[in-house]
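Please read the structure below before turning to the comments.
Omission of a single protein chain aside, the complex is shown with its protein chains in their original locations.
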Amino acid sequence: MTGSKILQVEDLRTFYVTPKGYVRAVDGVSFTLDKGESLAVVGESGSGKTTLGLTLMRALPRNATIISGSVLLNGKDILLTSLNEFREEYSWKVISMVFQGAMNALNPVIKVGEQVAEPLIIKGRLPKDEARKVAEEFIELVGMPKAFYDRYPHELSGGMKQRIVIAMALVMKPQILILDEPTSALDVTIQAQIINMIKDIIENLGLSVIFITHDISLASEIADRVAVMYGGELVEIGRLDQVLGESPKHPYTEKLLASLPRLRGDNIPEFIPGRPPDLTSPPSGCRFHPRCPFVVDKCKNEAPPLFRLNGEHHVKCWLRSG
Amino acid sequence: MGIYTRLLVKVLSLAAVLLAVLFFVVVILGATGVSDKILNAIVSEEVRLYRQNVAPRLVDPVALEEAVSKYREELVRAYGLDRPWYERLPDMYLRVLKLDLGRAKHAQTFGGSNKISDIIAERLPNTIILVTTAVAINLLVGILVGVRIAAHPGTKLDRATSLLSAISYAIPTWWLGIMLILIFSFYLKFFPYGGLYSSPPPEGPLLKVLDILWHATLPISALVLANVGLTIYVTKTIVFNVAQEDFVNVGRVKGLPERLINRRYIMRAAAPPILTNVILGLAGSISGAILTETVFTWPGMGSLFFEAIIYSDEALILSLVYMFTLVYVVARFVLEVLYVIVDPRVRI
Partner (left out) sequence: MSLLKNESFRIFFSTWSGRIGLSFLILLTAVSIYTLIMLPIPEVSARWNDPQYWADYPKSSPPSWVNIFLDRKLLETVNLQKENIEIIGNGRLAEFLVTYDGFPREIIMVVNNLKYSSRPPVITLHVIRPDGYSLEITRLTVPPPRPDEQPPYTRFAASPERILMGASDDLIREVYRLYTERFDASVTLLKIKQEGALKYLFGTPKDGEITPLKGVYRFTLTATQNDGQLSVSSFQIVLVGETYGYMGTDVIGRDLSLGLVLGFPVSLFVGVVASVLVTGLGATLGLFSGYFGGKVDNVIQRFADFINNIPILPLLIFLVFTFGTKLWIIILAFVVFGWPGLTIVTRSMVLQLRESQYVESARAIGASNLRILSKHIFPNIAPFILAQIIFLTPSFILLEAALSFLGLGDPSLPTWGQMLELGFKNAAVYLGYWWWILPPGLLIVVTALTFVMVSMGLEPVINPRVRVVKTR
């Protein structure tokens, strides 16, 4: 793997300010992304994965703050630029995002094609007719007829809206694409279509992708590498075959895999007992310890670092410390 | 296409409302005996005119009385007064529909005609000018201020807006008008007590227009001040809610400039509910017209209503109910057209 590192995230912390205190949604996350690589970020709701994506796009809501950390995009720390500069130079142009909930990402009173073309006209300074042509190309790229340019969001089904949102994210040919649960609101058959389309596009456009999902099996379709998040922390990261294969893993990841129903074989899917941690006052030591079947005293007192298991496979667990 | 079918449906339902209201009103008038009164009054008036015309020619009193009675009988039969009221229904219905409204007891046009259709024709533009101007100013101020305040939620300004809108809702427009007259006409003598123009009106078109504006200032102020608080509050709420929507944030992340976000994302998406509120407030604007014109003796349809009540002029009241419903229906339709233009989601 000699791909240059297009994205380097170092010790990122994003907190939300709420009446009950600070919610430590992303609490010290570090990883890298190679050019052309697809990284899946997997976790249950509340693990902080969406916040991670929003942080990278600097699209956080008003009550969220990036406390510390750095995000190097092509070597430059984009957290240090002003929001205006980021939105002028980087957002959508270099790094782009498909947000969770496509239905709400589209402006209901403007034609969808115009929304796809907007960044081209405003930021790309393209004249209207050229922008339209490019937008139509991307609409076709995501598998829809270009006549749909003139449709309104309410005239599209869920799957179509998802495609448009993807087209919209890609229209300025970014280098990095973040996808946040792009298929969770769709039914299974449409899901498969969309995933395949995404895979083709990734290949055709040579994108580097961060794919956020709660569905680990979905991650396995697209990802080169997988990162598992729990309670605001990155607890495991490695190649797809490493994380999903037979090698030792984080107990949480093991539980996740065990909870998948399999078509063949008669193992009953297990569930993970307990509830996700309260991120305003997370458990001491390892955040997973209240639910971990292998918990020992050390887990309750000291938070484990990311131990390197093998090559790129890292696990944040005392069990794997040897 | 989608737009036209929806509009057609609207036209039909609004027309149905108009026709149904008229039917309902005519039935009530018949059943309570009021229509008898109206028709009898019309007959008496026509007989009187007839007598006036014929008297110079028929000097013999007996012959005169005979001719008059015969004419009266003809009229009674023609107007159907010899039949029960429900048989007269279709006739009366059609007559009002065609705006053949009879004569007023007391009101007159400037030129001296007391035909109701003439009077209404003379007064209707005055009402429309007053109400339209007031609504326009109300919306302009309300929306501009509401948008400003929506950008600063939770501040003292926000609280003040809630209080202002509550007061706005509670203050009767007509009482505010009275108080304005008391302060600005009686004590300060800045503005006239009422009416459309001074008597005698000034010379020259520019001065005439200024004179009318001067007379219109207080009534329009009353209409605006008593309602703008509510408009600001409603606009603020709608704009604020729209601004929280996901797609607005997406627009920002796309790197679109704030001014574009405000215009294309926030305001355009807020326009339909704001327009809905305008439609809902339309009925209120109409009743505001009736009461405010009365207070300021503004010669429009509203003060005509007041006169009709004072003089118990049934024919005039019937005509006015019909006309007001008609005006409301037309205004409503215009707004519905605007709504369809503004909100693509309803163009099924």
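The letters A and B name the chains in turn, as written, and every chain counts its residues from 1.
Everything that follows uses one rule, which is that a residue touches a chain if its C-beta (ideal position, glycine included) is under 8 Å from a C-beta of that chain, and two chains touch if they have at least 3 such contacts.
The shown structure was predicted, so the numbers you read here are calculated from the model rather than taken from an experiment.
S.K.: Given that one chain is not shown, which residue among B:220, B:290 or B:340 touches it?
M.R.: B:290
S.K.: Just name the one of B:78, B:144, B:179 or B:341 that touches the chain not displayed here.
M.R.: The single option touching the absent chain is B:179.
S.K.: Of B:14, B:89 or B:261, which sits in contact with the chain we cannot see?
M.R.: Touches the omitted chain: B:14.
S.K.: Residues of chain B in contact with the chain that isn't shown?
M.R.: 13-14, 16-17, 20-21, 25, 28-29, 32, 34, 154, 159, 162-163, 166-167, 169-172, 174-175, 178-179, 181-182, 185-187, 193, 282-283, 286-287, 290-291, 294-295, 305-306, 309-310, 317-318, 320-321, 324-325, 328-329, 332
We adopt the following convention: only the chains that are shown with their structure count from here on.
S.K.: Measuring from the mean C-alpha position of chain A to the mean C-alpha position of chain B, what distance in angstrom results?
M.R.: So the centroids are 58 Å from each other.
S.K.: What residues of chain A sit close enough to touch chain B in their complex?
M.R.: Against chain B, chain A makes touches at 57-59, 61, 87-88, 91-93, 97, 99, 101, 104-110, 118-119, 122-123, 152, 154, 168.
S.K.: In the complex of these two chains, what residues of chain B are touching chain A?
M.R.: 245-247, 249-257, 260, 264-265, 268-269, 271-272, 342-345
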